[in-house]
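What follows is a set of notes on a single structure, which appears directly below.
Removed from the display is one protein chain of the complex; every other protein chain stays in position.
Entry: subunit A
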Amino acid sequence: GNRAAQPGTTQRAEGDDSLYPIAVLIDELRNEDVQLRLNSIKKLSTIALALGVERTRTELLPFLTDTIYDEDEVLLALAEQLGSFTVLVGGPEFVHCLLPPLESLATVEETVVRDKAVESLQKISQEHSPVDLEVHFVPLVKRLASGDWFTSRTSACGLFSVCYPRVSSTVKAEIRQHFRTLCSDDTPMVRRAASSKLGEFAKVLELDYVKSDIIPLFTALASDEQDSVRLLAVEAGVSIATLLPQEDLEDLVMPTLRQAAEDKSWRVRYMVADKFSELQKAVGPEITKNDLVPAFQNLLKDCEAEVRTAAANKVKVFCESLPEDSRETIIMTHILPCVKELVSDTNQHVKSALASVIMGLSTILGKDNTVEHLLPLFLVQLKDEYPEVRLNIISNLDCVNEVIGIRQLSQSLLPAIVELAEDAKWRVRLAIIEYMPLLAGQLGVEFFDEKLNSLCMAWLIDHVYAIREAATCNLMKLVEKFGAEWAQNTIVPKVLGMANDSNYLHRMTTLFCINALSEVCGQEITTKHMLPVVLKMSTDQVANVRFNVARCLQKIGPVLDSSALQADVKPVLEKLATDQDMDVKYFALEAISGMYPFISLTFQHISSQKHFNSPLYCFFFSFSPCCLGYRRLHCVIVKFFKHYLWMSCIYFIYSCIYLFIWSTCTFLKGSSDAHFPQVDMIL
């Protein structure tokens, strides 16, 4: 045809076959299904490439400019795509063609879309030549800044800083004027945007203009009637403070910041507390000593718990960054008294925030002060009624350990930890267990054996399963830390000893421990010490123990050598496979097929996991009250149908039958085992 006459044909010279996928993509730009539109937008670069640069500029972009009716996610993807479209419209020379669609995206009501559009605009602004910037980009910023809707004006706020450094001084003056106007906009939304971009804008301004223009704007925004505007000004204040020379800070910024720290609104004070370390860095040591220390004290004593929490979080960083010469005095005389009060605060979040940083003070204060002043506080927090507070203390013990040494620590803190480890609430115990490996690492082997080992073993016979489970996991982590030899001497004998316990739950715990420990302990210990115990337990009178033996053998199989597998393990498994209990049988078969694939091809499909992983299977067994008992049944059914029916029907029919059987069993109220022979007969 006349394709050669069309622009951009080079890319599709291969013929209509390559046209088709692009045609589909273009058509799907307006598909009713959002997901398809989204996919299509995400491949916009492919479309543009196929159309060629000229048709992209003249046809695709005008269409996209008017597509702002779409769903947010589509617009978001579009805004993102356009940020890296420069090459596709013909390079930096034509980059201004991207401005119209991004301009319309910068005015939509959805914040995430606007922000993305602004981000893309910032990105492509760098690709504009200085001339293009003034001819195309700056007019766009001005249009946005004087738009009717607040959405366009808020978007404009983020664009001043990217074009300012690269334009002539007359345009610079205009830009400053526009920014000033936006700072006193009628709507709080625009003032918020201006307030949050003030620091960014100040960074690109010449210092004189920072003093003459930005400072008045900052002062005005920081005393805005809207809380939400004032609190954003705090952050701007920090940025501005970093820009100004030290001697100007006192006059230009500090009065406003002081006022912010004592603002009537707790949200503004919270913001000050939250930005305190940045502020401290920005204003330097002198002002910190004179102004920030009292301000920080007040924030620590604030009447609003949220503010105290934010301030408490900063205690360590603040103290660390105090000027070296007067650090200790300031902390001891000004900060510590406030911290002491916070330790017995009424609000748990405050205490918890403090607990997460308070240990850090010990490195700053040194040994003597820590022992004298901080340890009592740690002890109070360790005994706090809220577990979060206690945990935060425990998880930071290492920094204290470094300062005051292990002996000191053990005498003072350990009793409190032990107390928690025996807490009546199992969740508290669980939390402590999770910290045991950490503690062990911090305290060392010797100390651990002496003080904590017995505790770890006691958890193994806890009456809550979650604790026993966590305790086995804990043992594994301890062995990872302390090595196999330590395990053989201290842990393994005790664990194996439990195999003779009269309580079958404890006997099972032995198996669970072996599951967890075999790999970290290595082949030798596993074969020599653990395996005999496991094998012996295969004759246990409780079925649960027996099928766990089967599972355990499968688990530790990879660790054992092949002779042990053939000589010891296989006979036991085979015996278990003929067990009376069907669950034992099932797990024994599973173990056999898992470990000896070559000799048990007949069982292959059972453990192939294909059926067990199907959603339907999961569905049924998650609802089934006695799922273990039915597993084997399931296998039989699947095997039966596999040969006669189309695979896709299996699950449907199986589910009907399964439901029928299940309801019959339930209806008859007999023990489930008793009815299985019947079921087999039916089949």
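A few notes on this one:
Criterion: a residue touches a chain if its C-beta (ideal position, glycine included) is under 8 Å from a C-beta of that chain, and two chains touch if they have at least 3 such contacts; residues count from 1.
One rule holds in what follows: contacts and distances are computed from a predicted model.
Per its UniProt record, the hidden chain corresponds to "Serine/threonine-protein phosphatase 2A 55 kDa regulatory subunit B" from the list "Serine/threonine-protein phosphatase 2A 55 kDa regulatory subunit B", "AP complex subunit sigma", "Auxin-responsive protein" or "Vacuolar ATPase assembly protein VMA22". Only one of the listed residues, A:R192, A:R390 or A:K585, touches the absent chain: A:R192. Among A:K42, A:R55 or A:K451, the one in contact with the hidden chain is A:R55. When you scan A:L36, A:A305 or A:C473 for touch with the missing chain, the hit is A:A305.
Although one chain is not shown, part of subunit A still touches it, namely residues 1, 3, 6, 12, 16, 19-20, 22-24, 26-27, 29-30, 50-51, 55, 59-60, 63, 66-67, 69, 107-111, 149-152, 187-189, 192, 225-228, 263-267, 303-306.
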